[in-house]
Structures are given as structure tokens and as C-alpha cells.
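The complex is shown incomplete by one protein chain, all other protein chains being positioned as in the whole.
First chain written, first letter: the chains are A, B and C, and each begins at residue 1.
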């Protein structure tokens, strides 16, 4: 039950280890978050007491599993303030949810000459599905570009979103730049022009309060594993009236009302979109992760991360050989910080930081068009979560300094 | 490390409980299997020591996670004797894998006037994807019917599979009838006519040795949760040359080679089909389930189940008010036994058996066309796994007798 | 505990309705018909209502299903026959609310007649759908727009 934000050490056993003989500073949270004991315990408890397949069963275990699975749906519903629990579809992850929308709503509503508007900072998962849909349907894919400050250029958004636009798809928070995009305003713009808006919540839901009704997004996808849930579970939120009009995505058990040799009647939402046995234990443990986050409070989570960014960002920017991408102002920056060190390749930097116990990511972060727009091939990315500490931040800064020296010594 | 097939009690803590004041006899294994301690431990170990996202990372945890994830792929490869580990694609489950094939290979290769042949005993997951594909493509869907013995009518198969056939999709083992279908012979038939064959291994891989090269199937899908792996993970096997020719199924991170604003080059197999963050912990724990099964030996597993069927089937058939579906010969029957009790509805039966601690399933078992062919709306199904015991079988028989009396007393 | 646990669920009046169903017949002149499937078990209920001047003049059902669904359909038809459509809809709401654990006044419950006995279903969450399916079919039949034919 520990959930005091200032003493979480007991909840995350994985953080209490050494790598390469050094204390681990896990700063790869944008890739995946660590799981508190409570979440792992809920997996164990399910498998040791209640494991059964859901919905189809009348026996006691099946009933327990079904109740817990549907409880998890309601927890997620309240967490993002959806109007109805039937608007919550469990998916395999954010990518699965975004593909679902492109393959059903997109397939049905995009025609020759229509336009789809995304942003240049999209993760491949919110980019390629739309790009391929546009290619297939002879529609036009347009990119909202960056402002000089490394944020979304809203003037450009107003230009790009027109009456030809049918779908706008934008990340709520960038997984590279550390920016938060004005999703509510984009939703207003999209709706003004009769388009729908798809929000990619992979980097927002774990880190800040999210209210899908207030944002007025039509669809909103995110992953469990980035918010301390297990891998293999995610959520797609969709407005009920849209979901009801859409064809199913996959066909199989659980999603039907009646099957005949030559035709099938499909079930109501959300089941229409949950074909086959779902990640039952994963959904239930995601519910536990939601409980954990709510116990701490999303405002607290966001505040703690802001505090860490306030501490680390100026220290990074003060290093003359470090370039930070995205906004320079800590107040405008989430816990995701992409940077480069003069002349050093991010891969070499990440290997060096790992040798110092600091886990960061190097590469294009599944955002190659953004890399091209920034004029780089790759960056190093440190990403913080609320369980990180000032000690982690210091370890990062010191490791960067040591890396600089190591390669200088190596005359690179 | 316990894996003596005659003393598994320590490995399955969930089985050691009472429901409704009675000893639990879990006989719903065809819906989902219970997990041995070892599998749950591997989840816990991963999350407490090595959790990280795979492939993209250069830090120590990412490397450990990647190694274990790819090791799991190799374990699965060897378990079903695939020629190459790149032929193993991790999916969300069997349904996901079958939909993948229908939406990529099927979408690409089925045209107006082509024929798809399935069997009347298919689970909805291996039926609706083909039915909907046929509707969309103006192709013809044909069903191989049942023989009077409740097995697949192979004479009918020879009639139905013709040069017009492009895809044959058949369950290796039925989830209702307890039959094993001659998949190798069906593969030969399909290939003779230039068609490919898709095997649904959901009810076979957990229960018998499977060799995809010997079967010569082109695709073969199964679920982790039915073979003691976690929920939310499954496997699609496909022959490498077919997989290479197919378009991707989902788009996102990990499955690309290079992304530009207007086009994408895709990665090689298997990554082309693994978009976004996969169920990493699930795949690794599925590898542990494979280890567990191999330690016992699949021949032993099959023999133990045969022993249970030999015991229980004649005792069930001896009850004058019980009708068993599928083959009456225990030697021809897997551990899946569907039956009905005169005049009693399966739902009432299942509720009554649950009151006696016996977990069975009631309904159409996601096989409505089969129910129609059998002339019933629903059946009750008891399904055994190797960890079940003669005591479970006795409890089932006694509970059926008690149910008969209860409703007789209730004058139904 | 075992089967004795089930005495509440399968009380005599329920078994009686299941074995000797009331109004189990088609109504050719019905003003509205509706077919509903219970996707968990494949059961089907067809409800036919004949409404005249806002009142349910006649109602019948057909279909197959378990004891609970058959008894519930039988009790439902008995309970709403002769009622106004508004009254019937209110009863359907009371019944489904009850089934998801919401409280209702004693007066509301008494309106339901025999059907209120099925509150015992609350102890068997897996069977709640069996009891509500006929009330749901009624509701859909009464609210049906012309282009709706079948609903889950």
C-alpha cells in the first residue's frame, strides 16, 4: 500500500540493483516504465487464485475473472473520464489501438482526395498507419510542422486542417521533444472542419491528468506498459456513437452475436472490438496500475516530474557540448529529454552512459521524419518518471561529463 | 523444478482451493489452462530484474530483455520444429494470428471466384475471418462436413478441395468434438491443388507433439494461455518464403527499416509483423511454459490425457441420460468432451456442476455452425489437461449424477 | 454446500414457469417483434407484442434457452400483459436495474409480480443475463424503430 511519492523505494525492487558495477539510474521510462510490486502481485494473485477465461463461463473462477476484467475497464474509464465503460476497448498496446482506428474508421471514411493531417513529431505508430491508409486510398497526408521553439506550429495547423480534412491524428505528448501538444484546441479545429481527431496518449496518460471528454477527442490510444502496467495490454478510447458505426477489426470468439455459415451478426461495443481471448491478467493488472497512480494522484505525478525537469534541464543545457531538442524552458518540457553531445554518436553515448549505470535510449525513437526535420540521424534520450530521484539526475549529468572525457581521452 | 507428471500438486497452487464449499475440479482447460508456479515466477523475475523495452535499447536491461525475448522465440521454434526462428511471430493469441493471415495473405491472394475451404467444426476464430474475407472478395466459402462418427469427412474434403481452392483452414484438434483432424493429409490435398493450408493449433499444441515441417502446413496459429503461458501472447508460424511476400499487418515501431514522410520500407521477418511494443514478459513466460512442457515431454502429456479419457468417457457414456458428442471411442477422443443431459439446458448443468466444485463450460463454444450441424443450441463441455486427476474425473461423474437428481427433485 | 446452494435459484415457481411456460406462442398480428441473442450461450428469444392505444393487448415469446431464461420470459409476459407501454418500460427498467444491483422501492418491485422472485439471480452473476434477456427483448420491441430487425 506504500504510495508516498517521496518514498517509493520499496515498491520498485528492480531499481535497487547495480549494472556494470554501478548503481542503476533507469532513465528509459518513455520506452517502458517499471512495475510497482502491487502490479506484479496482482498478476500473481490472479494466476494463483482466479485464472479463467472470461465472459463465456458460468463457473466460479470464470465469474471472478470476468468481474475483475470488467472492473478494470471501469477503472480505466474513470481514470480518463470517459462517459461510458463501453467506450474502453482493451488492445495489445497503443500501436494496436491506432491501427484499429486506421483499419476500421479510416478504411470506411477515407476516400480519394480526402486529407489526413498528422504532425511531424509523430511516433511511427501514429504515422505509418495514416501514411499507408493515404497511399491505399489516394488521400493526401499532411504534416503540421514545428515552430522554431520546438513546439507544434499552431498557425501551420490552422493552415493544414481544412474542409478536406477527414482525420487529424496527433500525439498528446511527444516521445522526443518533451512537448505537450494543445490537443483540445486541435480537436476544436478538427471538429470545426467536420474532421475527427485521434489522440496518441502513449506519453501523456502515464504522466498527467487526462480527461477525454474535456479534450473532446474522438479516439485516444495508449499503452499499459508505459504507465506501469504489464506488457501486451493497452487501451483504445472511442466515442460510443463512432464505435457503433465502425466495422469490427478482428473476427473470432467473443465478438459475435450470432454466427451462421454465410454471415455473422456482431456483438455490441466494446466486445465487437475484442475478438478472441484478451490479455485478461494484463487488463486486471493495468487496473492495479491505475489504482496505484490514483493513490498518488496524477497532479502529484506531474508535479514530481516537473521538479526533476527543473533540476536536470538547466544542468544539461549548461554543458557547452550538449544540445537539447525541444523547448529550452523546463516549464514547457515533460520528463522526456532528447539531446546530443557534439561529435559523439548517440549510440556511443548510450553505451558509455550504460557503463556508468545510466539507462537511456539512443536512436531515432521511432520518429524518423522528426529526426529529418531536426536535421539529425539520431539522439540520446533520457526520460524520467515520478519514481526517479535527484540522485538519478546527478548520475546522468556526471556520466555525461565522464563520457565526454573518456572520448576526449580517446581523441575522438 | 518439479515436473513429475504424477506429482504436480506443488506446481499449481490455484488447483488447491474450494469453490462453493467443495474441492475445485478444474475441467475448463480448453478455455484456458492454469499456470505452473514456474511460469508465474518467470513473469515476476522479469519484472523485478530485467524489465525494459526490446530491440531499440543499448543499455543493460534492454539487452537482457531482448536476449530473453529472442530466446523465447527459439524455444517456440524448436517446440514445433520450425525450420527457422524467423518463422515464429509473436501475436496476441490464436485469434490474432488467424486474422493476420486472413488480412495479409488472404487479402493479397483471394480474388473473385476463388474458393476457401474450412471445416464445419471450426472455432469462430478460424471461421469468421475466412467468411468475411470471402464476402469481401466475392469468393466462395465451403465447409467440409462431419462423418457419422463425428470426425471430419475426408471423402467430402476431397470433393470440396479443388483447383479453385486457394486457402484451406482447419483446426488440428476440435474444441468441441475432441477429434484430431488429419492435418498432414489435408496439407497434401491442399498443396496438390495449389492451395495453402492454415492450421489452427489452439487445441493441439498444448496437448500433443506438433511438428510443423512434418505436417507441412503453411501457417499455424496457437495461443499461449491454453498451454500454460500467460494471457495476451500467442504464436503464428508461417513459412519464411510466404511471410516475406506478405504485406505487414499492423504499422508502427519496430517493424520498419526506414520511414520517410511519404513512404516506408519495412523490416525483414519476423519484425515486419511485430509492430509496436510486444507482450515481452508474456513471450518470455511462454518460453518458460514450453520448457515446462518439454521437461515433462509431450508424449507423456498426451499419454496422461489419454489415460484420463479412457477412464472418464465410458463412465459418461454409461449414464443413460447423457449424450456425448464426437467419437465414442476413447482412443479417438482428446481430453475435450462435450455432452448434454436429457432435457436439461447446458447452462443449468454448468451452474449445478459449479455448485459441486466442478468447473466446466456451457454454450456454443464459439462454434455456432457446428452446433447447428449437431442439431443443438449448446452443450456442456468438460476438458482435461495432464494435471487433472482421476479424482477430478470422479467428481465430474458424481456431480452429473447429483445434478440429475436435483432437477428431478425439482420436477424438471 | 454444493447443490443446496441452488435452491434459491431454482425455486418451485421458477421451475414451474420454465416447465409450463405462459404465453409461449407467436402473435401473427403483432405490432412489433424482436429477436435477441445471448452471445454467451447462443440462446435466442423472440418477443412479439401487440400494442393497441398505447397498451399491450397481447404478448408472446418463442425461442430456446435455459431454465432461467425461459422462466423469466414466461414471467415477463405475464407481468406486462395489459399494461401501458410506459408502464412496461418502467418495469423493464426496474428489472434490469435490479439485476445490476441498483435498489428500487418495494412498490416498483411488486409491480413485477412473479418476476420479482428472480432477484435470487443476484447471487449468480454469471446467470444474470439469462434473466434479463427477455426484458431486454421487450424493451427493444417497444422502442424499436422500423429499420431495426435484430439486436444482440
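Rule of thumb we're sticking to: a residue touches a chain if its C-beta (ideal position, glycine included) is under 8 Å from a C-beta of that chain, and two chains touch if they have at least 3 such contacts.
Nothing here was measured: the structure is a model prediction, and the numbers come from that model.
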Whole complex considered, the hidden chain contacts A, B
Which residue of B:267, B:285, B:344 or B:366 touches the chain not shown here
B:267
Full-complex touch with the removed chain, picking from B:10, B:108 or B:257, is B:257
Residues of chain A (touch criterion as defined above) contacting the omitted chain:
20-22, 345-348, 351-352, 355-357, 362-364, 368, 371, 377-378, 402-403, 406-407, 410-412
Hidden partner chain, residues of chain B it touches
55-59, 62-63, 66-67, 254, 256-258, 265-268, 271
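Throughout what follows, only the chains that are shown with their structure count from here on.
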Using CA atoms only, can you tell me which chain is the most central one in this structure?
B
Taking each chain's C-alpha mean as its centre, the one farthest from chain A
C
Chain B and chain C, separation of their C-alpha mean positions in angstrom
36
CA centre of chain A versus CA centre of chain B: separation in Å?
31
Roughly how far is chain A from chain C, going centre to centre by Cα mean, in whole Å?
44
Could you say which residues in chain B touch two or more other chains, in rising order?
20, 347, 351, 362-363, 368
Which chain C residues reach two or more other chains?
40, 42, 44, 126-127
